[in-house]
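First the structure, which I've put down as structure tokens, then a few questions once you've had a look.
Let's look at chain A:
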Amino acid sequence: MHDDVILEIRNVSKSFSGVQVLSGINMRVRKGEVHVVVGENGAGKSTLMKIISGVYQKDGGELLFEGKPIEVKSIRQMQEMGISIIHQEFNLLPNRTIAQNIFLGREPVKKRGIPVIDIEEMNAKSRELLGFLGLNVDPRTRVSSLGIAQQQMIEVAKALSFKSKVLIMDEPTATLTRNEISKLFEIIRKLKNEGVSIIYISHRLEELKEIADTISVLRDGALVGTLDAKEATTDKIIKMMVGREITNQYHREFCTEVGEEVLRIDNLSSYRFKNVSLKVHRGEIVGISGLVGAGRTELIKAIFGFDRFESGEVVLFGKKYRRLNTSMTTRLKVGLVPEDRKDEGVIVEMPIRENIVHASLSQLFKNGILNKKTETETANKYVKELGIVTNSIDKHVMYLSGGNQQKVVVAKWLCAQCDLILFDEPTRGIDVGAREEIYEIMNALVKQGKAVLMISSDMPELLGLCDRIYVMKDGRITQEFSHSEATQEKLLACSI
Partner candidate 1 sequence: MKRIALLLLVAVMIAALVGCAQPAEQPAQSEAPAAPAAETKAPEATQAPAATEAPASEEPESQYKYPGAVGKKATMILKDLTNPVWLEAREGGLAAAEEFGMDLEVVAPIESNNNEEQIALVQQVIAQKKDILIMCPADSTGIVPAIEEVNAANIPVINLNTKINTDSGTVHYETFVVADNTICGTLCAEELVRLAGEEGEAVILEGPSGGQVTIDLSNAAQAVFKKYPNIKLVDIQNAKFDRATAFNTTQNLLQAHPNLKIIFSCNDEMALGAVEALKEAGKLDQVVVGGIDGNQDALKAIKEGTMEVTVYKNFWLQAYTAVEAAAKFLDGQKLDEKILVELEAVTPANVDKYLKN
Partner candidate 2 sequence: MKQKKLNFQNREKLGLVIGIVVLFIIMSILAEGFFSWYNIHNLLRDSSILLVVATGMTLVILLGKIDMSAGSVMSLTAIVTTILLANGAHVVVALLAGLASGALIGLLNGYLVGIQKLDHFVTTFATMSLAKGLALVICDGDIINTGNNDFKAIGASTSVFLGLHVHIWIVAAIFAVMLFVLTKTKFGYRVYSIGGSEQAAMLAGISTRGTYILSFLISGLTASVGGILLASKANNGNATIGDGFEFSAIATVIIGGTPFDGGRGGLVGTLIGAILISLLKNGLRFLNITPSLQYVIIGLVILVVIITDVIINERRKLEELRRVEQ
């Protein structure tokens, strides 16, 4: 590994409407290295990356690319210069083909006056890239007919197609499963050897050691420090990130004798899962492990009555149901903390207060008439209880950080006095601090004799929390483990 710096960041700072989000960041990215950037949500990682990739304009400081200072004007400019980014959330057009997505915005044109697109060339190039990524699908396939993992790979292909010298990956593994991740890492190594530098953002500390050469830690918009991967330990990094020691994040006392059964499903089937049966009892946290696209989310949404199932039955609190809808399940005091927080969890354009009481309107206001006082009191209670960071409960949820938004979602169900709460990837894209608080809430719930059913792709999380873990694969449940017998290896083994 040679020492020439390709990208240097000199005390770059940025603020949004008076709020300082980045202050004097200094960072040097060497050629052909994997430079990992870690930090809690709101630490400014994404903002920094967006500045580098030209999405935002920086307020102060300067960027040097290959030694020369550069003025970032547009995304396009940076892409052409050789800096490109894979964003955390997908930016694919479902109704367009793979090729059209890869070359979105810079389709190859035939040499002529009017910009006529050279479709053949576009497809050919795409086929090349897909080959490089070991994906054998026709580039003329509509993206909507691809699985999540494949779509993530398309994002990678998109970034590669720029012939980038610096490739920024913002939480690329968030939606990937173990074996997909290792595939991605292979590709990263390949790129490394071709001299491409990679800036890699992640929450999953356990991944880092595999690929990182250098690790920079951000906290509250400032650089805490940069260290060589070799001398970095997880605990050390976490300490730098949160500035406090985290010994055991989970604090779970596993329940000794289970309470009555709250949920049982028998041979539930739909187009995404087949003959699934499982049980959840009071006082238990039950986990569902498995690859993304194994049908876990669909299953949990069917149980909740959001999607309909084709055959089988759901038994909630001892009553059988062949058809369910969300109003029934919520009336039975079941809650769902969905994967897609912004679009399904909260109503971002509504105040925190209204979001928190939303699920319990009918309980709080029996006669159907609202009462602001009750609302405010209730909301305040939960804001305090869950430590939601805000200056006012009338603030629109969209102005909260991911962690706090998630807490609002949870508060909504706590407020509704749910006996069974279904969590779908409860800690995705949430910083370590908030994570721990969410775990606390789950613990508290089951202590009160309520029940939790959770989906997670983060195995340590499952192992740390769950009394029992079901593993799903291709829409079927392949195994059930008690927490004592479960290990990462076993879980993995049954999910692939």
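To be clear about the criterion, a contact is a pair of C-beta atoms (placed from the backbone, for glycine too) under 8 Å apart; a residue touches a chain by one contact, two chains touch by 3 or more; residues count from 1.
Regarding candidate selection, all candidates are chains of the complex that A comes from, given by their letters.
Because the structure is a prediction, the values reported are computed rather than measured.
J.: Which numbered candidate, 1 or 2, lies in contact with chain A within the complex?
T.: Chain A touches candidate 2; the others do not touch it here.
J.: Write out the stretch or stretches of chain A touching candidate 2 in their complex.
T.: Listed in rising order, the residues are 55, 74-76, 79, 87, 91-96, 100, 104-107, 109, 114-117, 119, 137-138, 140-142, 144-147, 271-272, 293, 295, 474-475.
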